[in-house]
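Let me begin by handing over the structure; questions about it come next.
Apart from one protein chain that is not included, each protein chain of the complex appears where it belongs.
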Amino acid sequence: MRREIPLLITFLVGIIFLFGPITTGNIPVLEMSFRQIVSTYLSPWTTIITAFAIGLASINLLRLHGSYVARKRSGWINSAALVISMLFFTVARIIRELRPTDPEVVAFYGRIFDNIAAPLSGAMFAILAFYIASASYRAFRARSLEASVLLVAAIIVMLGAAPVGALIWDYFPSLQRWLLAVPNTAGQRAIIIGAAIGGFATSLRILFGLERGYLGGD
Amino acid sequence: MNISTSIWTWVMAACILAIFSFIYKENPIYRFAEHVFVGSTAGHAIGMAVGNIHRFGWVPLTTKNEWHFIIPAILGLMLYARFIKGYAWVSRWPIAYLVGNGVGLSLFTSLNSQAILQARATMMDLIVHDKAGKFLLNRTFDNFLLVFGVLIVLTYFIFSIPQNGPMKKVSQAGRWLMMLTFGVSFGNVVAGRISLLLGQISILLTRWLGVI
Partner (left out) sequence: MNWANKLQSIDRRIIYTILLIGLTIPLIWPIGIPLAVNDTTRAVYKIIEDLDPATDVVLLSFDYSPASAPDVHPSAVAIVEHLTKRGIKWVGVSFWPEGPQMSEKIMRDLEARGLKYGVDFIDLGFMAGMENAIAEFAQNSRVITTDVRGTHIDNLPLMNNIKTMKDFGFVIGISAGDPGYNAFIRQAVDPMGVKFAAAIVTVSVPAAMPFYASGQLRGMLQGLRGAAEYESLTGVAGRGAAMMDAQSIGHLIIVAFIAVGNFAYFLSKKK
């Protein structure tokens, strides 16, 4: 029963969500359409369950770093910073959510988010620019004809997408636009179609219980 | 130059510089900032999640007597059973619910938007004329490339037929087109990453140093 009930839940919920937008008329006995079941019950429930799910990873983080702090493992100060900042932001945001009309609460949260969370997150992703510059220089070599095609396309796009491209050669911007609009569209479209068909097959396997990987081990 | 005197701006600058210090080498200041980054981002997400549970669950439950909201609350709590030894299987129910939702929601819509409508968009005139009936070579060439480009890349992904003879040649052509596509993607990745870095440098120069 530990596997059968979840498989049944997936099947029933999946079928109701699938039929919601493509069927009309009421289901006998229930006197409700699939669409009504989705909009009145299932969809709002998903919002709540997803919101609960957001906390899962954080609980894992808290357990892990909490134990580092408790055992005073090397680098425990960093773990303490993680736990404290997580609790601080959680509490601050909850107050912000529950008191949306209090201008002081709104302003305080705006300040801590804009000056702590946002710059840390922004800078973390910004440093990728340095690595991509270094990686391009080290690994982006015309080792074969296929790699050369990739290289040339990338250089045309880089020069054509920046305003300076037009100063170097008039045709860079139009060449970049053409590459993006024609060969890229053809390639991406084929990948999108292929992925959709693959996704469709996988979804059917999940719906009918043939694919059970998401249930995890025993 | 008009350096900011706001303590908050200095905190912001310190956060950016602490993360940037990693590009020189891994160091304790970076490690500390990295942990605060994870903590603050997770904390914000939890706060938003609690807000959602309150707005979309608690309020209708308590003010409109919509008792059915007890069900997702129980399912949501069941997710946390994975942390209790011997009861991890309980968390499969809500996971099964979310998977069923995702599958049911996307089964038809993905096929429609990404396969059917994209395939339909590929069914275009191969020979293009303008309104006056004049033959347009550029558009004709582009349309040929779009139609046959999609077909040859799809051919590359057909694994159920042995790729020999003409099939191999067509799939090889698909490989070339994909290289071009990946080149375009790489160029865009570089542009995107530069934009992200520019954003941070720009914040330091405007809000903190007041240079621009």
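Going in written order, the chains are labelled A and B, and every chain counts its residues from 1.
Rule of thumb we're sticking to: a contact is a pair of C-beta atoms (placed from the backbone, for glycine too) under 8 Å apart; a residue touches a chain by one contact, two chains touch by 3 or more.
Values in this document were obtained by computation on a predicted structure and should not be read as measured data.
Chemist: Checking the contacts here: which visible chains does the omitted one touch?
Modeler: The chain that is not shown touches these displayed chains: A, B.
Chemist: May I ask which residue of A:P6, A:G122 or A:G194 touches the chain that does not appear here?
Modeler: Of the listed residues, the one touching the omitted chain is A:G122.
Chemist: Across the whole complex, list the residues on chain A that are touched by the chain not included here.
Modeler: Residues in contact with the chain left out: 21, 35, 39, 43-44, 46-48, 50-51, 54, 100-101, 106, 110, 113-114, 117-119, 121-122, 124-126, 129-130, 132-134, 136-138, 140-142, 151, 155, 158-159, 161-167, 173, 177, 180-181, 184-185, 188-189, 192.
Chemist: Which residues does chain B use to touch the chain missing from this display?
Modeler: The missing chain touches chain B at positions 23-24, 44-45, 48-49, 51-52, 55-56, 59, 101-102, 105-106, 109-110, 112-114, 117-118, 120-121, 146, 181, 184-185, 188-192, 194-202, 205, 211-212.
We take it that only the chains that are shown with their structure count from here on.
Chemist: Enumerate the contact residues on chain B facing chain A in the complex.
Modeler: Residue positions touching the partner: 8-9, 11-13, 15-16, 18-20, 22-23, 31-57, 60, 68-69, 71-73, 75-77, 79-80, 82-83, 88-89, 92-101, 103-111, 113-115, 118-119, 121-122, 142, 145-146, 148-154, 157, 174-191, 193-194, 196-197, 199-200, 203.
Chemist: What residues of chain A sit close enough to touch chain B in their complex?
Modeler: The contact residues of chain A facing chain B are 2-3, 5-7, 9-18, 20-22, 41-42, 44-59, 61, 63, 65, 75, 77-79, 81-94, 96-98, 111, 113-130, 132, 136, 146-147, 149-158, 161-162, 176, 178-197, 199-200, 203-204, 206-207, 214-216, 218.
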